[in-house]
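Note that one protein chain is taken out, while the other chains of the complex remain in position.
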Amino acid sequence: MQVSASQSAFDPAGANAVLIDRLSSVLYIGAALIFAIVMTLAVVAVFRRASGVPTRAWVLGGGVAIPAVVLTALLAYALAVGNALSDEGPDCGTIIHVNGKRWWWEVRYEQPAGAIVSANELHLPVGRTVKLLLASDDVIHSFWVPALSGKVDMIPGRVNHLMLKADKPGVYRAQCAEFCGAQHAFMAMLVVVHEEGEYERWLEREARPAGSSTDTQAQRGAADFTSAGCAACHTVRGTSAAGRLGPDLTHVASRLTLGAGVLDNNRASLAGWISNSQAVKPGNLMPPIKVPVETLHAITAYVAGLE
Amino acid sequence: MTDSFVRTALALTGALLAWAADFVFVYVFAAIACEKGYAGKTVAGAGIVPLASLVATFAAAGVTIWLLRAAIRGRPANDSCEVFASKTKVAVGALAMIAIGLTALPALLVRGVCA
Partner (left out) sequence: MSSAGASPAAAAEDSLPNPLPRPQGELEALERVWKTPRGWRIFSAVNNTTIGLFYIGTALLFLVLAGVLALLMRTQLAVPDNDFLGNRAYNQIFTMHGTVMMFLFAVPVVEAVAVFLLPNMLGARDLPFPRLSAYAYWAYAIGGLAFFCTLFFGVAPDGGWFMYPPLTSYTYAPDSGADWWLLGIGFIEISAIAGAIELVVGILRTRAPGMSLAKMPIFAWAMLVVGAMIVFGFPPIILGTLLLEIEREFHWPFFIAEKGGDAVLWQHLFWLFGHPEVYIIFLPAAGMVSMIVPAMARVPLVGYRCIVAALLAVGVLSMGLWAHHMYATGMPHLSTALFSAASMAVTIPTGIQLFSWIATLWRGEVRMASPSWFLLAFLATFVIGGLTGVMLAVVPFDWQAHDTYFVVAHLHYVLIGGMVFPLFAALYYWAPLVGGRPLSERMGKWACALMFTGFHVTFFPMHITGMLGMPRRVYTYSAGLGWDGLNLVSTMGAFVLAAGVLVVLVDIALHLRVAGKVRANVWDSPTLEWLPADDYGFRSIPRVDHRYPLWARPSLADEVDSGQHYLPGTATGGRETIVTSPVEGRPQYVLILTGDSWLPLVAGAGTAAFFLLLTAKLHAPAVLGALVALGAIFRWLWATDRGATHAPVDVGDGLALPVYASGPQAHSWWAMVVLMLVDGTVCASLLFSYFYLWTVTPGAWPPAGHALPAMSSAAAAASLWLASSAALSWANHLLGRQSSKGALALAVCVGLACAVAALCVQWQGHAQNGLDPTVHAYAAAVYATLAYQALHVVVIAIMGAYTLARAFCGLLAADRRVTFDNTRLLWQYTIGQGLAIIAAVHVLPRLAG
């Protein structure tokens, strides 16, 4: 994988993740201290010679009083952090729907001119709170981009929400965090955080339908795309391909990865994926496309041109 | 100590059962209020969910304190079984009070109840 993107909660780059990271540090240090104290007592207790001990103080102090105080403080702190996380912040009306599917992500950007449908990559503006509406069409998935926030499950029949604000531009990695079947391990995606102006430009490009290519191979590929059956599952806006079973491919070539974070996006990977995605992601719902080699190259050229 | 198991069991665990009733009540009340949309309602300026939690907390704490006092007061000197029972009841009561106290914090501190 060439694209390097952080999936670490230790590298917080979003408002939520920063708050949780600070809380985590308190927890790690507190836990380490308590462990050190308790284990010192235990080891000393085991290895020293018999001696009397004010037992009431030990059991009541160490077992009841101190934990009660510490836990009350911890709970209050935890609830305060919870409050901070649910502070919605200035709502600038940016709403993005993410729908979990087996084993990919449908992403819909709500726009005044009509929703922009995409897949397997999430684009966000830096510094702005975005409302993600999370749902699933099949089984339970979970949306998790550790560098930006904690996770929220995507449960069929309900819509959960997550307020997300990225603090730094960059590329971060998200991965499904609820076991969803055969290819749960390869249901990932990249989250691209743009500078402000850049985001508007990206949205504008993404909203456009697919352009037509001047390359003859790609033009042939466009026709083969339909005859090979790709249009039954995939949509390419601006053409007759309007399938809804698989990811929207209108701008697939501009994405950083293929197959929901499995492969780098280049011609070779694309050809390999189209001809037999089962070899890369066995059990995924896209069948191998058995076509003559020239057809395969044509379709690949066409799809690789869908920037 | 009475040889009735049911009475003994209830006496020993009474305070914990008070906590359990408190917990279940607040949980169910909040869940239904959030699902059915009543959580925003207020009574005398206070949200109904925090109010319900406060009522349940006081009820459970009251029961626990009553049980604690009965256990501390009624402690006979000689019967080892009775001493065991009353000291155990005191310990259980203390644990239950801590649990009741912790359970009261959410309604007091959480801002967006249903968010």
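When the chains are written out, they are named A and B in that same order, and each has its own residue count from 1.
Criterion: contacts are C-beta pairs under 8 Å (C-beta built on N, C-alpha and C of every residue); 3 or more make two chains touch, one makes a residue touch a chain.
Since the model is a prediction, treat every value here as computed from it, not as a measurement.
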{"item": "Contact residue for the chain not shown (choose from A:Ala78, A:Ile95 or A:Val171)", "value": "A:Ala78"}
{"item": "Where the unshown chain meets chain B, residue by residue", "value": "1-5, 8, 12-13, 16-17, 19-20, 23-24, 26-27, 30-32, 34-36, 39, 49, 80-81, 83-85, 87-88, 91-92, 95-96, 98-99, 102-103, 105-107, 109-110, 112-115"}
{"item": "Chain not shown, touching residues in chain A", "value": "1, 4, 6-10, 17, 19-20, 23-24, 27, 31, 34-35, 38-39, 41-53, 55, 58-60, 62-64, 67-68, 71, 74-75, 78-79, 81-82, 85-86, 102, 138-140, 142, 144, 146, 149-153, 155-158, 160-161, 173, 175-185, 262, 282-283"}
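Convention: only the chains that are shown with their structure count from here on.
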{"item": "Chain A and chain B: spacing of chain centres that average the CA atoms, whole Å", "value": "41"}
{"item": "Residues of chain B touching chain A in the complex", "value": "94-95, 98, 101-102, 105-106, 109-112, 115"}
{"item": "Chain A residues within the chain B interface of the complex", "value": "64, 68, 71-72, 75-76, 79-80, 82-83, 86-87"}
